[in-house]
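Please read the structure below before turning to the comments.
For this view, one protein chain was removed and the others were kept in their places.
Labels run A, B and C following the written order; every chain starts at residue 1.
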Amino acid sequence: MDEQKPRTKWEARIQQWKKSWEMYKENKIGLVGIGFLIFFLVFALLGFVMPHIDPIYHPMTGFDPYIVSKSPPSTTHLLGTDFWGRDILSQLMSGAQIAFLIGLTAAVVAVAIGTTVGLVSGYYGGATDTLLMRTVDIVLTLPFLPLIIVVSAAVGKQSIWVLVLIIALLSWGGISRVIRSQTLSLKQRPFVEAARVAGATDARIIFRHIGPNVLPLSFLYMSFLVLGAILTEAGVSYLGLGDPTRVSWGIMLQWCRTTGSTFTWYWMLPPGLCITMMTLSFYLIGRAVDEIVNPRLRKR
Amino acid sequence: MKILEVNNLRMYFSTKKGDVKAVEGVSLEIGKGESVGLVGESGCGKTSIGISILKLLPDNGRILDGEILFKGEDLVPKSEDEMRAVRWNGISMIFQAAMNALNPVYKVGDQIVEAIMIHEDVTKEEAHERVARLYELVGMSPERAENFPHEYSGGMKQRAIIAMALACDPDMIIADEPTTALDVIVQDSIIKEIKKIQAKLNMTMMYISHDISVIAETCERIAVMYAGNVVEYADSVTLFASPLHPYTHGLLSSFPSIKGPLKKLTPIPGEPPNLLNPPTGCRFHTRCPYAQRLCKEEVPVFKEFKERHYAACHYAGELSLR
Amino acid sequence: MSMQKYIVKRVVQIFLTLIIIMTIMFILFRMMPGDPTAFMLDTRMTPEHKAIIRAQFGLDKPIWYQYLLYLKNFFRGNFGRSFYYARPVYDLVMEKLPATLLLWTGSYVISYSLGITLGKIIAWRRGGKLEFGSTLFGLFFYCMPIFWVGLIMLWIFSYKFGLFPLGGLKGPDVWSDPTSSIWLKALDVLHHVALPLSVLTLAFFAGSMLVMRTSMLETLREDYIMTARAKGLPEKTIRDRHAARNAMLPVVTAFAIAVAGSVGGGVLTETTFSYPGLGKLIVDATLTFDYPLAQASFLFIALMVLVANLVADILYAYLDPRIVY
Partner (left out) sequence: MKRLFIVAIVAILVASMAPVHSQGGVTFNVGMQDEPKTMNPFQAQDVWDWNVLTYFYEGLVTYRPIDFKIVPNVALEVPEVSSDKLEYTVKLRNDATWSDGKPLTAHDYALFGNMVKEFQIGRYLSSWEFVDTVEALDDYTLHFVLSECRVTFIEGTLMSLPIPSHIWEPKLAEFRAAESPTKALQEYQPVEPGEMVSCGPLIFMEWQRGSYVKCKKNPDYFDFGRTHVYDDGTQLVHGPYYDYIVYRIYDTTDAAILGLKKGEIDYIWWAIQPGYVSDLLADPNVTVTNNPENGMRYMAFNCAREPFSDVAFRQAVATLVDRDFIQERVLQNYGEALYSVVPPGNRQWYNTEVTKWGYGKPMTDRVLEAVDILKQTGNYSWDVEPTVEEGAVVPGEGIKYKGEYIKPFVILTPPADYDPLRAMSGMLIQEWLKQIGLPVAAQPTAFGTIVQKAMGERDYDMFVLGWSLTIYPDYLRDFFHSSQIMEYGYNIPQYSNPEFDRLADDLVTCGPREEKIQAAFKLQEYLANEVPYIPLFAPAAVEAYRNDHFSGWFDQLDGIADSIMYVKPVAAPEETPAAEEEEEEGGGTCLGTLFVALAVIGGSAFYLKRRN
């Protein structure tokens, strides 16, 4: 019987997801968001293929032997080449990979921290709650980008992972507040009481019983965190504190600026446009999920 | 003299899934100084009638048909600007206090003053004086006008709302569930207050509630609504004594009577119909113990069976409702 | 609790937060590698001379001593001397502060006024072209990297058409001329501020607009709006006095939460437009390893955020009489 139960629970969950998906499909802006996202996913995957077609399409080392400086779009280089004769299109693809990498990793870590803190804080209450929430207060009032600038400079090493870690460590505050208040109300529900009576440990109650119920909210915040992380990486890279060993969109703009090509349209416009569309897609998805998770926003 | 006459009113809400037929061919008349109760289960369209009269419909609501004659003038074709003059001045409304009918960020007195100043050419001071008098009228200390809504108890809010409704000396007041969310004792005192004021000012009132006992206490005549239709309309004594419509009967037997002998409560079986797709014929036929084939096929006419006793039932008067 | 007491309590809180931030800053900068004297390298400087310089900056003392010194100096309002500018950090920060206040508060005020007004209107008249247009427009700017928008604006308005200066705050033509009137100088500053201000405003207004819209839509469902309509109030009074006034509350809350994140936009904008404010200062200081300066500018930015939070709280209390302290 014990084996049966999780299965039905699992099925119930799948059904829940299916229902959510049905609702999501109703949402036009949400579908546009998904569309963009799929486009960028394909775009990012193509980036892995490009260098195998011809080494000159390698985003970092693909120096075109015949083009030694920046050049406008041509048949070999559909979007032109950068200052050193490298293909801009392949660099954009690599940028999409980095954006996914940074956005998703930072968001997942931040959501994990934020959810855990929110759950623990809401569940235990008392001194733990006060301590954690005061910490959150401070985290939330820290000026985000200036701190990242200062910290990434202090770390000295310009690695993408350091950046991801800093972004994640600074952006879990908001989500933990929301999860906490959700936990506070869930804590009063009978099934939690039942679990407690049945002798479940605190950890089990938090993560097995309350946790799954706050997951949709976490998921909602994740899409906004992805957006924030992508924009932050771009900003930090633009300032010159990014990781120049990986071709991200921010780094592309930084190269564009530091080589004195700020006003070279075919180099300057595409990365920014990609950032915009990608963040927009995550924003739209977030809004759509928001309408599902918070039914009061649904149109009547 | 009739203050208000509603003829064959139809009001629908359009939604994604189709039209919600909230008010379907309702006719009512209210004479001057009369108090009329509108009773029915929640979702039966009684509030819709209230807001239709003032034309306070939400964006998706529309009046398809019918007339609303207020002092002989049809309100239906009136523009929003013309309606503004009717509102509060002609017809005011007592809202349910617990539902945030007062704006939380302004002082209660100011909210009443605002209504006065819109409709009448008075100075602010005069308006404030009037508020003080109104407060006394509803049994509150005039200083309380300087407080914010959150500083009031539920009963006080309700009194303030009554005061507000009286502010422009309207010809008629629609009271929409004024006591629903209050506890019984406060409810009682508010009802008494309304009755007192009504008597004092000879106020014409339309009283909307789902609670027939409250209606019985305050109203001379009662209209019973079911699924967007008024199914029966009579003076309260007659209605209680000899209801013509099976639904009225069912409603009466599902409520405990405050006065009178104890009797067994029998709830009406089934659920109220979905107004998106209401039953054909008599809308009550799905739950009616007396339903015949005719009831399913033909819409019963709302007509006068006895002197000022209207009902919409094919078999009205033929059934022995016990 | 009275308002005054509350403010005092909040100020104490701000102070404590600042100390925590300072400690974090101190630990960060002292534990991490990076030699501040690196930028003074000179091919003819001997190691002994380098040691002398380090001693002059107090870098040869033990860490705990440096920390105590640092705290002591902080309480005295002494933030140390900039390695790069070789001047008291406090003076440098104070020089840049007015410019930043002008740009940041200016953009917040304009973008929030714009966002609130637009949000109010589009919620009131749902589904119009205005709603679609302003949401799309606002969202694009919301999602665009702000420095990129800045670069494009520079390209179009300054480079192509020469309508605005490419950066800075004061034009030498105007300021070096003793005959310039104060009005001309003010106008010159406005001329310089116009572009960065527009960029920030464009980036920020969508946020407040969307929050306002949602909040307004919710407010419009409230019963007191029905009351107001029943009272026969004119549409505009209902919209502005009853709906918008209440709907603004969540916007204020959203502002308090967003401000810490949005100063990043200010920093990037200042850098893009080489606007001599705190944001540019912190970037420059960071890139030159000028830790006293980076720390102090960070501290002041943090202070600005905290004060903005306080202002938001007070504003909220002013807007909502239900708040009791």
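Everything that follows uses one rule, which is that contacts are C-beta pairs under 8 Å (C-beta built on N, C-alpha and C of every residue); 3 or more make two chains touch, one makes a residue touch a chain.
In this text, all values refer to a predicted model and were calculated from it rather than measured experimentally.
Colleague: Since one chain is left out of the picture, which of the remaining chains does it touch in the full complex?
Modeller: A, C
Colleague: So one chain is hidden, and I want to know which residue out of A:35, A:73 or A:244 touches that hidden chain in the complete assembly.
Modeller: A:244
Colleague: Spell out the interface residues on subunit A facing the chain that's missing from view.
Modeller: Those residues of subunit A that touch the unshown chain are 60-61, 63, 68-70, 83-85, 153, 156-159, 239-245, 251, 254-255, 258-264.
Colleague: Touching the hidden chain in the full complex, which residues of subunit C are there? Just list them.
Modeller: Contact residues on subunit C toward the absent chain are 32-36, 38-53, 56, 81, 84-88, 95, 154, 157-159, 161-177, 179-181, 183-184, 187-188, 190-191, 194, 274, 276, 287, 289.
To be clear about the criterion, only the chains that are shown with their structure count from here on.
Colleague: In terms of CA centroid distance, which chain is the most far removed from subunit A?
Modeller: B
Colleague: With chain centres defined as C-alpha means, what is the inter-centre distance between subunit B and subunit C in Å?
Modeller: 54
Colleague: What is the distance in Å between the mean C-alpha positions of subunit A and subunit C?
Modeller: Whole-Å distance between the two chain centres: 24.
Colleague: Would you pick out the residues of subunit A that each touch at least 2 other chains?
Modeller: Residues of subunit A touching two or more partner chains: there are none.
Colleague: Could you list, by residue number, the parts of subunit C that touch subunit A in their complex?
Modeller: Residues of subunit C touching subunit A: 17, 20-21, 25, 28-29, 32-34, 139-140, 142-149, 151-152, 154-155, 159, 214, 218, 257, 260-261, 263-265, 267-268, 271, 279, 282-283, 286-287, 289, 294-295, 297-298, 301-302, 304-306, 309.
Colleague: Please give the residue numbers of subunit A that touch subunit C in the complex, ascending.
Modeller: 137-138, 140-151, 153-156, 174, 227-228, 231-232, 234-235, 238-241, 250, 253, 257, 262-263, 268-269, 271-272, 275-277, 279-280, 283, 296-297
Colleague: Per the contact definition, I'd like the list of subunit B residues that touch subunit C in the complex.
Modeller: 51, 54, 56, 59, 80, 83-89, 92-93, 95-96, 99-105, 111, 114-115, 118-119, 148, 150, 164
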